[in-house]
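Only one protein chain is missing from this complex, and each of the others stays in its spot.
Every chain is named by a letter (A, B and C) in the order it is written, and numbering of its residues begins at 1.
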């Protein structure tokens, strides 16, 4: 269990330093493996030593994550990881806190904590493994499952419209929102590193393949032959171009709807294409992007929004410092006495 | 308790027909009274008889609502009204179902059910009384309270950024989203009537004054002297103009941010102003509007989004009908036998 | 399939317990389940015990990835999946390692020798290959290269190796089907049903593998004899095999159908309760609506809404989900609406052992709510009994306008046994009368059973509002009056206690007084009954009372308990029923608690009985 304590300070961290001694128990071929590998890289790149990190999770295949890293960790209960993480972060602002969750864990039973984590902006990183299915309980629909999906719990097809995790995160006020794909390992690694460096709640949705219960759900976005046509890689300050040869782009129509245009056709130039601004004050366009969905639109991946706002715990620490400055450090005897006392001799 | 049964069929309904025999126990001066009055009007206008309606609520001042109407009603537990309402609506698609909730009830403890109600699109109407405070428990912050707010639970000021209910609803995929103000009774009545007529989940946020614990929280939006400057009345197909003399408008900047412009100044004409489209396919602009906040921007009121999509219960009924058409109405003896039987003599 | 006349000697045996074990990807559950079907169709009495890991498909060859399926089949009445195994089929070293201890000396051990390669041996922690080092000498070992033989059998289909290898469980099934002289048609038909249309090549491959296994048994020199288990002399009737969760679902459908009401089931998936949701959602043509809720709280609340709307409403979950429903169950108690809440218990506390069985949620069911919050509790005793237990739960719920908790467990839910299918007409009628008369309607005006009227939205003139605040007697208006609160708390308590009037008296198996009474409840029925029978055969003065009704208890239970010198309560927990019995009846009930994620073996309970009697003779 215990890792050795050698040269903890100021050393360089390698991904292997974040590997735990536990056997990884995911199904062979599961997309979770790629995420684990890239997460270790991102932690190493961000340079936080394992003993100063805690991974928190709920229940689900994805929520087994903490066992597979050498950091501190809590494998919690279903849906509650953000709440556990928030308590930990408030109590210990010095600890780096990451959350691993699934589409069911994070957005079905855990929806309320997701919502308030997004809004509060404590400095926790939330990585949502979206496989559009309940893996651990063997294949029921999740809130991100497509309408019409046939599963054990919906043998005649689901009648529920799916939620868009990125839209929900933006809707709840998240300061950092991104999306990436398990098989696109380079992009995945970069996005996780960006999340690691963000101060405040960072939300990352990862399209993850569950090869047992929902194989190929994101083929359009992960398959090398298809992905350039069906994903739009967001880059700060860059026009929103996509396609194999980056000839297609997103333009706004007169009544402010996104449309796909092709450079060079009908006089369209790159100047017509919307430029991505993850720092925009009003996240309206980021939201618009989050609503674009396959097959009608390419699905954006990358950072939708990244703005710096004071974190929950930093504001709290400031408040405490201010109260202390005003009232002193707190004298217990004085506190117990209160204001009105009398003496009995 | 029982109302009399006279000429139920095809009669005209008056607001008074929806009044229950219970004393209304809200504080004198509470904004809830105006909402109750306008809700009764909207029900009458929509023409649904009281005995075919059920109001469901959670816990809070606002959640006392069901007692004050003559319909069927469930005063539930804190935060769970949308879940109760969903079960009822699925079981009884023929009954009109309304939910009364508060900013704490609906968005704090009830956030998860809110989220999934928005997404599922069952035909229930959710009216959220937003007074930016916990009324019934005597004045703690709610998720819509402003940062810095001092209350009994935040004597040194709240460190939490508030959630925007309309943004959250859009983020979760709601098909009908609107906002109105308790004191703007005409607007309030109209919006509630629109909600009543919508097929699918309708979400209405109402700015409501709690004169005991948060008096004047929405003065900027309700006070006749101020409200024209600080609210933007959304009208389908109309340019987004506001101000006492409707000389100000909302325009999009080159990098797709909303800005306030004045007609006639710097060559601005009404053609520069964004036209409201509640039926837009992509709700990006509706979301942008939902993020505009006092004092920087006028706060939009009216219908942000209204699109028709099949309701959860109608899809379910269709599915059942299809299964029945294929398999017949279900023979219990046959079902119990299953496929593989053997006989013991 | 032309099955040749037996060419080898056939030995008749009374009862066989066999277990199929392998990787979670090896298809052991499906193998066991299909073997069960053919045994059932072959007319045996039987009981099964599936056992699978919490991981979906843990890396191949690991100890924690082992999945197993045990079946006990017999020509006489049996009530358990069997204590020790007469046969074990192990598809790899890890599976062998974990399960060997349960095989009786001299038992048949069939292994897939192809899987005993160094890497797998290492993962299983074997230093030497046990197939070669003589360590298995006390069993009748048959090492068969099943992978190789399966590949050969399907070679002509030119499948990918991976796909060919997937059929090796059917090779094993074929082999064992021969060994125990099982009918083969059900299995061959099942291949056609399952894949015939969608994937005929797969159907063909499985058929080939299965036949290859069967013929291997018949032909190979290895097996000297075939075993036969005669048909059991079950009560006359039409039978099927049924798993507990399936039976629970059918019981609910039957109850609603008999009452002419729609059934609403709101649930959030959780092992081992999910199968009830799965089963119900297949029967949409029966006026059944299933709702996969966002969480257990929503599932419970949706059931409340549906019950208010007049449906037969139910929700189902397991321990942690039950914890989440607690607050809303309190609301249901206040609203006095009928509904059924199923808890398919699993290993706790917290996430515990989620795929294993346990009985440790009894106190939660009986006493685990805030306030004085009485709820009726009943428990099923066998997989088929889940049917009548669910049916009865609805009978009570509707008759008394109360939520009813139905306790089953992972063993019952996943396990299968033969079920004598009831005639629909023989099911007790369930009558529902919704209030309709505005002149007499009062929301909390009670009938002689203290049940309030059930008036549903849409009924002209009956609009009424109810909620979780204390209500005034009769009118149901919000009421803070102190005396009224006491009255209402007592009325609710008396109503639930009064259910006893509808319950049969508690019966015992054995003498109606004597040295020892063994009291059990729920899924331990089979093991306890068998153990008590054994004790009785040995001349011990012991009787067995198996409780179905846990709140309220049957009216004669107190008298009955006091008719024996000693009371033993074996439970898969640390003594929960024991606590409740002691509290109610002040009897010195002793507990025998096992909490290992597994059912009792008969031997364990028998030993506990012997020990208790021996002690009392000291």
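In this text, a residue touches a chain if its C-beta (ideal position, glycine included) is under 8 Å from a C-beta of that chain, and two chains touch if they have at least 3 such contacts.
Predicted model, so just to flag it, every value in this text is computed and none were measured.
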Contact residue for the chain not shown (choose from A:12, A:245, A:265 or A:340): A:340
Of C:372, C:431, C:447 or C:615, the residue in touch with the unshown chain: C:372
Of B:23, B:245 or B:265, the residue in touch with the unshown chain: B:23
Contacting the left-out chain in the complete assembly, out of B:43, B:56 or B:77: B:77
Footprint left on chain B by the chain that the document does not show: 23-28, 59, 61, 77-79, 108-109, 111, 134-138, 140-141, 143, 152-156, 212-213
Those residues of chain C which, in the complete complex, touch the missing chain: 53-54, 64, 318-320, 322-324, 326-327, 330-331, 333-334, 345, 347-354, 356, 358, 360-361, 363-364, 367-373, 467-470, 480, 482-483, 485-486, 489-490, 492-493, 573-574, 579-580, 582-584, 586-588, 594-598
For chain A, the residues touching the chain missing from this view: 1-5, 8, 20, 22, 50-56, 59, 66-67, 70-77, 80, 83-92, 94-95, 112-113, 115-116, 316, 319-320, 323-324, 326-330, 332-333, 335-345
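The working rule: only the chains that are shown with their structure count from here on.
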Contact-richer chain pair [B-C vs A-C]: B-C
For chain A paired with chain B, centre-to-centre distance based on mean C-alpha positions, whole Å: 29
Separation of mean Cα positions, chain C and chain A [Å, integer]: 39
Residues within chain A bordering two or more other chains: 108-109, 111, 143, 156
Set of chain C residues in contact with two or more other chains: 284, 294-295
